[in-house]
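And now, chain A:
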Amino acid sequence: MALIAALQDGFRRDPLTAITAGFLVAVCALALIGPWLTVHDPLATDAADALRPPSWRFPCGTDQVGRDICTRIVYAARLDLAIAASAVVLAIVVGSALGSVAGFFGGWIDRIAMWVVDTIMAFPLFVLAMGIVAALGSSVENIIYATAIVNVPFYARTVRAEINQRREAGFVEAARVSGNGSLRVLAYHLFPTTVPQLAVQMTLTMGWAMLNAASLSYIGLGIRPPTPEWGIMVAEGAGFIITGEWWVALFPGLALVLVVLSLNLLGDGLRDMIDARERR
Partner candidate 1 sequence: MAPLLATILRRLLLGFPTLFGVVAVSFALTRLLPGDPAVYFAGAAPTPEAIADLRRTLLLDRPLPQQFAAYLGDLLHGNLGRSLVTGQPVLQDLSTRFPATLELTLTAIALALLIAVPLGVAGAMRKGSGIDHITRMVSTTALSLPSFFTGLLLVFVFYYLMGIAPAPLGRLAPMSFPPPERTGFMVLDAALAGDWAASRDAAAHLLLPALALAIAGVGPLTRITRSAMLAVLSSDFIRAARAYDLSRWKLVYAYALRNAMLPVLTTAGVVFSFLISANVVVEKIFSWPGIGSYALEALVASDYAAVQGFVLAVATLYVLINIAIDILYGIVDVRVRLGG
Partner candidate 2 sequence: MQALDRVSLAVEPGEIVGLVGESGSGKSVLSYAISGLLDPGARIVGGEIRWRGVPIGPIREHRTTRAAVVQIFQNPRASLNPIRPIGRQLSDVAGKDRVVPLLESVRLDASKARNYPFELSGGQCQRVGIALALACEPELLIADEPTTGLDVTTEAAIMKLIADLSRTRGMATLLVTHNLPLATAHCRRIVVMHAGQIVESAPVATLTGAPRHPYSAELLAATPQHADKPDDLHVIGGQLPDLAAPLLPCRFATRCGRHQSDCDATSPPLSLVAPDHFVACRHPLC
């Protein structure tokens, strides 16, 4: 509950962060219950209604086969958020494990772990994701794995640095002396201290993971039409930009940008909050 109090205090000082947090909660809520609120069927095609500009009936217009874009955006929110969240959670789990072990035990374990991390970071991230999805095939799971792998280095390094910093601290000694084995000390005593930094990293990489997944879908890897997903929707609408039907690509793109922007702002705000607390 100290966490809740800390968050409330932080939000009071920094209203912008509070607003972005609220926006994101709203987006998640929309993603969850949105499908029950929408009027149209995201997959229903109707040639007669193809490429209609925004109107009361279709607030975001329709695409080339007559599907309502607004509805598709809402349905896509689920998929995009789910992919990004899964990738990030996976990256956190693997990265933290790698980083904890490397930071705690040091020595050649550390060197090998860092070699793995450096190798992953040696690939331009998007290119690596491309290579992985190309090799393993084009599916939702593989997008998640590729995005996760590409994010592991950030978490591994963060956790390793935090653990390294605190390895010799008093409370660690105390825990060891009270009979806890090394792994217990690592898991129950040291690791929780890394959580604030992890939280900050998480919001920032969530945004990046969403961009990554959408970009992969844009170039044709990953999600296949007719499943609604923001990246694919922009790809489908790309051709219509030069003929003037801007809404097909713009609205899904805008949705993506707004969510990623909020995630980035939230991450910045959280980082400022945590820095301020540590200074105090």
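How were these picked? Simply put, all candidates are chains of the complex that A comes from, given by their letters.
Following the convention adopted for this analysis, a contact is a pair of C-beta atoms (placed from the backbone, for glycine too) under 8 Å apart; a residue touches a chain by one contact, two chains touch by 3 or more; residues count from 1.
None of the values given here were measured: they were computed from a predicted structure.
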Could you work out which candidate touches chain A in the complex, given the options 1 or 2? 1
Any idea which chain A residues touch candidate 1 in the complex? 115-116, 118-119, 122-128, 130-132, 134-137, 207, 211, 214-215, 218-221, 231, 234-235, 238, 241-242, 244, 246, 249-250, 253, 256-257, 260-261, 263-265, 268
